[in-house]
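Removed: one protein chain of the complex. Kept in place: all other protein chains.
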Amino acid sequence: MKKVAALLFISALAVLLLYVVASMPPMGDPDNPTATHVIPRYLERAEEETHTVNVVTGVILNYRGYDTMGEVTVIFCALAAVLAVLGRERRGVIHGFVDRSEVPASVIVKTMVRFMVPFIILFSVYTILHGETSPGGGFQGGAVIGGSMIIFTTIFGLYESSRRIPLKVRAPLEGAAVMGFFLVGSLGLVGGGNFLTYAWPRVAQGLHPSLVVWLTVLVEVGIGLGGAMVLTSILFAMIREEEEIAPAS
Amino acid sequence: MAKDIVAGIFCCVGTLFFIIGTTGLLRMPDLFTRLHPSTKCDTLGACSVIVGMAVHNGWSWDLLKLAFIVCFLLLSSATCGHAIGRSALRRNIPYWKKKEANEDGHGA
Amino acid sequence: MKMGTALNLVLILLLLTTALLAVTARDLLAAVVVFSVYSLIMALMWQRLQAPDLALTEAAVGAGVTTVLFVITIFKTRRREEE
Partner (left out) sequence: MTSVRALRNRILLFFLLLLFWIVLTASLALHELVMGAVCSAFVGVLTVSLLGRALDPRITPAVLLRIPVFMLRLAWEIVKANIDVAKIILNPRLPIDPRIVEYRTYLPGDLPRTVFSDSITLTPGTVTVELRGEVLNVHCLCPYHEEGLPGLERLVAWLFGVRKPVGEEGNG
């Protein structure tokens, strides 16, 4: 009985939703409300206004900088929540999975990871720095750095990994994304514009294009570093093993 | 035109190796023997498709990028295959043998 | 154009299949693996919709980082779902 009721309810909901979808403007129609006001301006003037070749980056970091700042803050809060529940890792009392596993890490895998990690990190640096000209940017590059840290940690163990990326390096960098936005936003304020504007009327009427690009890159680097460190910290917090004792070496 | 044909041949050969690898994966009796088609036919298939793409694209920077992709693909897929096989061996997963095995493939 | 539509259809079907499998699998590890396949297909779809930025994010975060975090969580809890 309950199931039938649920099924009926869901069907009714589906019909309603489909009806709404059917009455929406057709996808890709140039006369849509979305395609007549903001998008033409973004597409036509993004390059001259934000000085970024990649329009997506221009929209994310310049036109909608506040949105991105909110997202970055959400990520930071997520880390704070994870750390509030799980706590930081404690060095010396911890063991990674690899140390605990009955299968010790293979020499072959170790050698390969040693060889690959610099290239992965360089790729993510490229993704971050070239965010304004090619696909990619802070979020993507940060995720790739986080991925390389995950590879490193699963192969070499948490003990080794948290020794190489110590807490005192990670802790300040976790807020790098928010700090990057704050810094660039404040520079805009000091220059006489609004918060997070890349135009500084008090300093110069038309800002030199390369300076705007460098400000964008600064925000990207902040997002990348912050994202990477957040991911690494979450990983370390999750694979922490309290019961184990410190390894011999 | 000739370039397109050569590229197409390479891509088709690559797809063929993918199909053979998947067939092998389904036909082989146990984990270790399944590693063989899955790590290698797939690698060769992917490499062949990439060579096809390189031929199609002609001489440009993308060629070097594809070369790097092939290198990383070879390294990572070989290492993955080894890691899976090794952890299976370490966990004493029995492997299929021809002689002592039952006829229906449940290995010793 | 025809080929593109066919590819889109195949991708959507695969996406639905993996999504259903990920939800219904009793073995949570299998569910996680299927979920990472789902993320990879999603990345392909983003690329086909000409959103390479999103494709990169989906591939790195969805297929890479989240999978590892899920696997860690499963090893810390129980692997099988209980009735």
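Order as written gives the chain letters A, B and C; numbering starts at 1 within each chain.
Going forward, contacts are C-beta pairs under 8 Å (C-beta built on N, C-alpha and C of every residue); 3 or more make two chains touch, one makes a residue touch a chain.
Source: prediction; values computed, not measured.
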In the full complex, displayed partners of the excluded chain: A, B
Just name the one of A:L129, A:L173 or A:V219 that touches the chain not displayed here. A:L129
Listed residues A:P118, A:P172 or A:P209, member touching the removed chain: A:P118
Among A:L18, A:V38 or A:I108, contact with the omitted chain is made only by A:I108
Residues of chain B (touch criterion as defined above) contacting the omitted chain: 17, 20, 23-24, 27-28, 32-33, 35-37, 39-41, 43-44, 47, 61-62, 64-65, 68, 71, 74-75, 77-79, 81-82, 85-86, 88-90, 95-98
Name, in rising order, the residues on chain A that touch the hidden chain in the full complex. 106-108, 110-112, 114-115, 117-119, 121-123, 125-126, 129-130, 152, 164-165
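Going forward, only the chains that are shown with their structure count from here on.
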How many angstrom lie between the centres of chain B and chain C, each centre taken as the mean Cα position? 22
When centres are defined as mean Cα positions, the distance from chain A to chain B in whole Å is 33
Help me check something: in the complex, which residues belonging to chain A touch chain B? 102-103, 106, 108-109, 112, 115-116, 119
Touching chain C in the complex: which residues of chain A? 56-57, 97, 127, 135-137, 139-140, 143-144, 146-147, 150, 154, 231, 234-235, 238-239
Chain A contact footprint on chain C (complex, rising order): 52-53, 55-57, 60-61, 64-65, 68-69, 72-73, 75-76
